[in-house]
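Mind having a look at this structure? Questions to follow.
Every protein chain of the complex appears in place save one, which is left out.
And now, chain A:
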Amino acid sequence: MFRKKPPPEEERRVRANDREYNEKFQYASNCIMTSKYNIITFLPVNLFEQFQEVANTYFLFLLILQLIPQISSLSWFTTIVPLALVLSITAVKDATDDYFRHKSDNQVNNRQSQVLINGSIQSEKWMNVRVGDIIKLENNQFVAADLLLLSSTEPHGLCYIETAELDGETNMKVRQSVSVTSELGNQNNLASFDGEVVCEPPNNKLDRFCGTLYWRDKKYTLTNQNMLLRGCVLRNTEACYGLVIFAGPDTKLMQNSGRTKFKRTSIDRLMNTLVLWIFGFLVCMGVILAVGNAVWEREVGSLFQSYLPWDPPVDNFLFSAFLSFWSYVIILNTVVPISLYVSVEVIRLGHSYFINWDQQMFCSQCNTAAEARTTTLNEELGQVEYIFSDKTGTLTQNIMSFNKCSINGQTYGEVADPLGPQPKRLDFTPFNPLADPDFCFYDDTLLESVKVGDSHTHEFFRLLSLCHTVMSEEKSEGELVYKAQSPDEGALVTAARNFGFVFRSRTPGTITTTEMGRPVTYTLLAILDFNNIRKRMSVIVRNPEGRIRLYCKGADTVLLERLNPSNQELMNITSDHLNEYAADGLRTLALAYRDLSEDNWESWSESHRCADKATNCREDRLAAAYEEIEQDMMLLGATAIEDKLQEGVPETIAVLSLANIKIWVLTGDKQETAVNIGYSCKMLTDDMTEVFIISGHTVQSVRQELRGARERMIELSKARDGGKQEGMEGWGEACFTSYGLREGQEGGDAGGKQLGCPPSSPPPPPPPPTPPPSYLMDSISGEFALVINGHSLAHALEADMEAEFVSTACACKAVICCRVTPLQKAQVVELIKKHKKAVTLAIGDGANDVSMIKSAHIGVGISGQEGIQAVLASDYSFSQFRFLQRLLLVHGRWSYLRMCRFLCYFFYKNFAFTMVHFWFGFFCGFSAQTVYDQYFITLYNIVYTSLPVLAMGIFDQDVPDQRSLEYPKLYEPGQLNLLFNKREFFICIAQGIYTSVVLFFVPCAVLSDATQSTGVPLADYQTFAVTTATALVIVVSVQIALDTGFWTVINHICVWGSLGCFFAIMIALHSQTLFRIFPNQFSFIGRAQITLLQPVVWLTIALATAICIVPVLAFRFLKVDLKPQLSDTVRYTQLVHQKKRKPVSRGVERGWRGTNSVSEGRLGARGGSRRSGYAFAHQEGFGELITSGKNMRLSSLALATFASRHSSSWIDTLRRKKHTHTPPSASGESSPAPSSVSGSAPPLSNSSSVLGGSQDTPIEEETGTATAQKSQTVLTPSAQTRPAPASDSEDPVSQTPCVGVLTATAVRAHGGDSPGGWTITLGTVQEALFGWRARAVTSNNQASPAKDINQMEANLGHE
């Protein structure tokens, strides 16, 4: 604790198996500590923290003032009792929180892990693991620290991990060890391993690691591909060994979690402002009274000295006034009641419990109740204007189901009547023992068709069982497990399996299936792999009979063009079916086959080999070769897959948008997937006026697209509104952002022509406009939606385009951002926070949502899923998206309402209480004489008036929960902040002051002349004090009774109890017993009893109450009558016409069947909004992986030899392909079967220099030569000509370094399907190039461009 903090690390050196060496650096141990206190430090640290709160310090200051006798106008206990109460309540809460943190820390720290110590495996607690240790992980274990993967039980040192906790992705990822260490194998060898790793210091970048392994005088570059990060889970790998590089707080997981930002609600901020104002007000009052005191002392006090001489330190009226100022500060301090803050906390805690207890937010499937993890944000739930939602796992279940299909013009899978009885789920087991029991299908006609032996149906399912890249695993006979790269494909293969075409296993050259119970082995001749431009994949197989057939599945748009003309009729029918499916929000694929003759195959095979070996434009040539054979096909049918939404998502979104909440979907998924989900959850509809897609790659193009969208919006809404908008011409002004960039473009253009491969770019985009005046954008009518891509978003988030983006996006009803990185998610949220001053809520389930959850005002985590990162970072968690409507519309709304009513009343009651002293000041010589007894002052806030208002603040309801869901408009007052704002505050204050005037002057006027019936005057101070205090308590009780709209038993107990308490305590305090013990303290003896027996006193109290309350009643009645709020109406109708009325229709349906049937959506251009399933989540390159056999276990004998023949690691190939395009020479030789490297993008740069590090690093023996070659081949052209672009996915990365780092995760996370996600035009690629070039040139002072680019890549480097 007292050790000096080591200087920040420059680099980290870790030597394996050498604790002594590593200890020199004092790296953090693997013990994590998220708790704040321990038993000893709790009190001082906690008190210190609490006194950092301005309010607490203020009360401490008051306490000190009160200890000065000359100033003290109140006893010390009037402040210390409430202060102590507040401090201890807060302390108890903090202590409880910390206790649970301790508990969870302990649990994590005490997990066992197997550490290799002195050559043997020993079990150690996680917290005892040190940097430099080698630990052994077994399948399904959590990774204990950030490890360098050394070796694994899998071939090639591979291991599979699931990174759900880190980035929210549930699909498996592959990690590979450096080959030298993977050979070490068992623990004996590892024990003697003494390599030293030099790497970057701890940081929070999940997707990046730069380091070098020095071992046996050789250097090996380490990348993220070699790392296993804490929080991951090992899957499908028996065991692996890793070297601890970062431990405990240094791990990327912990570095990412950080301390949660302390969130404050807008009410909190408003409250703080108001409290400051009240302080100002207090000072003003103090000054007024001090001036009064000065005048009084001069005019009267100085003359009154014969009876009351000045106290010794006071020798003139000015000094007296000075002291009087402070005295008044003390007695008027109750305008800022100390109990305010603690009461607010108590109310929020109550609301949090109600959220936790809500059964309707309990999910019985996952046995998870909703949880308010933060107790301080509840009322802000009632003010949300923007919701940012993740897609996968939040809106969708991430489960694909085979829902419908169309075979030879016959559609299957229609559910007859949604209202009718639930159709029976088909039972496949009697028909097919290999069926997957989890598979659901309801239409038995399809099964009949299979049983009957319809050839089309058989061919249909045969295609599904053959044309895919799924891997199977058969642990025991019949127990098949499919490992699919995309869930869509898995669903299709599973469907085929259940309908009797079971895919059993594959080798690089064969596919074995069981067709209708009969095993069949096909020879796999070629896989024509998927990519996003092709949007289809094919396999060419030879069946046992020797017939060669090509099976193809793909996006309908692509596939239907390539059919044999004889299919025209079937195509039309199928097309209709496809439209129907699309309208249901299903993802569709069209299936076709083509018979190939032996000659056909031979000739094509030859041309394909040629293309494969081509040295330049290989991709294009391969694509052309594929194109050549995927022609003239016969249509089989189409499939429809449902990306299952979470329960109730469309309804929830509908209700929320009726509540005027804007929903933005931020997803790492591809545009197509995101848009599809947008449609299926009804965020996007075909009735929308227009859906804009922003997918530009350069600043200019994005700007232009945004501008275009806005122009179009204004145009359309002008048309709708009959042209009442005017004056939008003004913002069309041109303005060039950067001439430098344009020059760069031209340079790049020239370079492009030199190379000649891609066509030159279109003319430079028109200059960007200045954002339109906001009033124009505010008045946009019509339903628009915006879809923006991650790379465009990167530009849109730049400082100079922010405003433009916000104004465009906020005019849209729905916004979908796809392909966004976690960081961008947060940036978008921040952007809205900054520009819209609106309350934002982010909801997500994965670790990739953590940043956005943390930056939004309110973060909601979906619990009950695998990862808990999001939940840990969140403020609220529950397990279903649909609970959001209840959280916001019911709990949030109530919380807001209650909090507002509470605050209004609270300020009111304290002003009513305190200002009486102010008026009294004018009658007591401004001497800071209090009106009330000091005990009353002490207890007023904490006993007499606290419980009724707390009960109201916790239990009040204006309308029942059902109504708030039925009338989402009820949510609007919260968004507009109508219930408590500065205006409302002033009204409360005014009412409070009015009450104080009444409470002072009415008793004053009455009592000055009043006597008891015995003739004894009642104008003495004590009677006055008791009368005023009683009147005050009664008036504020009546007021709270009026404010309480929902009188539960508890409210009754609190209101009546408080009144009773007041009288009981007053009588007790005025009793003889206490006086006998402390005669000095209880001078009010007997006062209450006598005073309260006087009828005059009661008449006074009644009068004062009437004067205070009658106007309020009248005002409220008139307000409800003249200007009823929706809640009043609902409440009224609820109460008065409880039976007669049916709830107003939610208008959901109306919303969807918009009157505007003109569908101009650009998406709709291709016939409805048919969305091809093939675009989704599919990964390119697995065809090659399969044909190379690298991912198959070595247990297969044939494979063993096969694998050894082909030297290059498939991972490298994959990697290369993902991020660069493989130089022909390298991959041409390494691909045994026709490889299906795809992409029509221009030839691309070598980013293997990024992958491989610097040239002098021997990466791995196998690829060493390839790398060298690559470096050469690519360096040369790029040096001469231009920095070649990476694959299209690389462009935005290169251009925007800040985003680059995280983009890579997205790329990787989504399975490296990068090219397809971003359908780009060559023009945009060109633009990207130029921008890049310009940057490189300007930033590197004309040094060799190629080198610069390498360097840049290295800097940006991901992987």
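Definition applied: a contact is a pair of C-beta atoms (placed from the backbone, for glycine too) under 8 Å apart; a residue touches a chain by one contact, two chains touch by 3 or more; residues count from 1.
Everything below uses one rule, namely that contacts and distances are computed from a predicted model.
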**OP:** Pick, from "Ciliary neurotrophic factor", "Integrator complex subunit 11", "AP-1 complex subunit gamma" or "Cell cycle control protein", the protein name that UniProt gives for the chain of this complex that is not shown.
**Re:** "Cell cycle control protein"
Original post:
Among A:601, A:626 or A:1024, which residue is in touch with the absent chain?
Top reply: A:1024
Subject >> Chain not shown: contacting residue from A:63, A:121 or A:1085 >> reply: A:1085
**OP:** Using the definition of touch stated at the top, determine which of A:183, A:628 or A:1009 touches the missing chain.
**Re:** A:1009
**OP:** Sort through A:58, A:281 or A:1075 and give me the one touching the missing partner chain.
**Re:** A:1075
**OP:** Quickly run down the residues of chain A that touch the omitted chain.
**Re:** 73, 300-301, 303-304, 306-309, 311-312, 327, 353-354, 356-360, 362, 364, 367-369, 894, 923-925, 927-930, 955, 957, 961, 1002, 1004-1025, 1045-1051, 1072, 1075, 1079-1080, 1083, 1085-1087, 1090, 1094-1096, 1099-1100, 1103, 1106-1107, 1110, 1113-1114, 1116-1118, 1120-1122, 1124, 1129, 1131-1133, 1135-1137, 1144
